[in-house]
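For this depiction, one protein chain was excluded, whereas all remaining protein chains were kept in their positions.
Moving on to chain A:
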């Protein structure tokens, strides 16, 4: 009796669901002729895809893109069934995903962005006075990675640096905040850059390299305590005035922040963008899971409007540096537009980077 009641109930409920789905479809069809493409993206591209201009430009080409943010290094743990593409922030996880889902190489890499360190002016000035950074004007400078890693190795505190006493917030161990390298790309790339320097200017490849650099990387991570899962989270902390005065981010995040601020009341006079003298690029790489995903990747790489919008969001389009320099002319005081004096370190393979991250987290 109870079981039959259950069946009747189920039939009634299913009826309701079917009706709802049909109603929903009819609603969707009104006035839209675009193809919906779904993707999982690194959090730093959320603003790009949410931008009404981007939505419009994509619609003009016949696409509605629905995205969901995930840590780039967590994407291999997701079930990507029903998605058309994944868009991690680095080629290493992209290549691993491509292999898993049999996506054809070469993968579209529409744009890239170098890793930078944002600092409050007080912190940047104290770093410069201590020989850890060189400032170029008020808003930008270079972080000397070897000197910074040396300070980290010796648990140097802010109090030990000249001029820190004038700033109450500059106390405790000197460190750069980064994201969880096991799930988030910017955190992994931070380790990639640091390990390259610590390994004597060679990319970490062998077990011996990993073992040699592990203690320092462990230190860089453990000093931070709990780490945030995404570059967006640490970026938001920085904007809201919370968190550590030194934060490792993508240049693209800074460029779009500066864009937002100039629209308001001048730029934030307190921000200094430090380019590590050895850094790594995040290559935003599309992993097409079907034809629609691949077509979207090609479109983002080639469509002039979309490339322009990518620059607006701070990304550097592949193959044309002049486009970026032109578009960010108003923010040149904060940006090393031509990346002068910045060395791009190659990124270790997915497996090596994973192992480095695992050991760094301890």
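For this structure, a couple of remarks:
Criterion: a contact is a pair of C-beta atoms (placed from the backbone, for glycine too) under 8 Å apart; a residue touches a chain by one contact, two chains touch by 3 or more; residues count from 1.
As a working rule, contacts and distances are computed from a predicted model.
UniProt records the chain missing from this view under the protein name "VWA domain-containing protein", selected from "VWA domain-containing protein", "Transport permease protein", "Formate dehydrogenase (Quinone-dependent) catalytic subunit" or "N-methylhydantoinase A".
Of the listed positions A:239, A:325 or A:342, the one in contact with the omitted chain in the full complex is A:239.
Across the entire complex, the residue among A:155, A:290 or A:330 in touch with the chain not shown is A:155. From the options A:173, A:305 or A:344, the residue with contact to the chain not on display is A:173. Even with one chain removed from view, chain A keeps its contact list with that chain: residues 1, 4-5, 8-9, 12, 20, 38, 43, 50, 66-70, 74, 77-78, 82, 120, 122, 155, 157, 167-173, 175, 180, 221-227, 229-230, 232-233, 236-237, 239-245, 257, 260-261, 263-264, 268.
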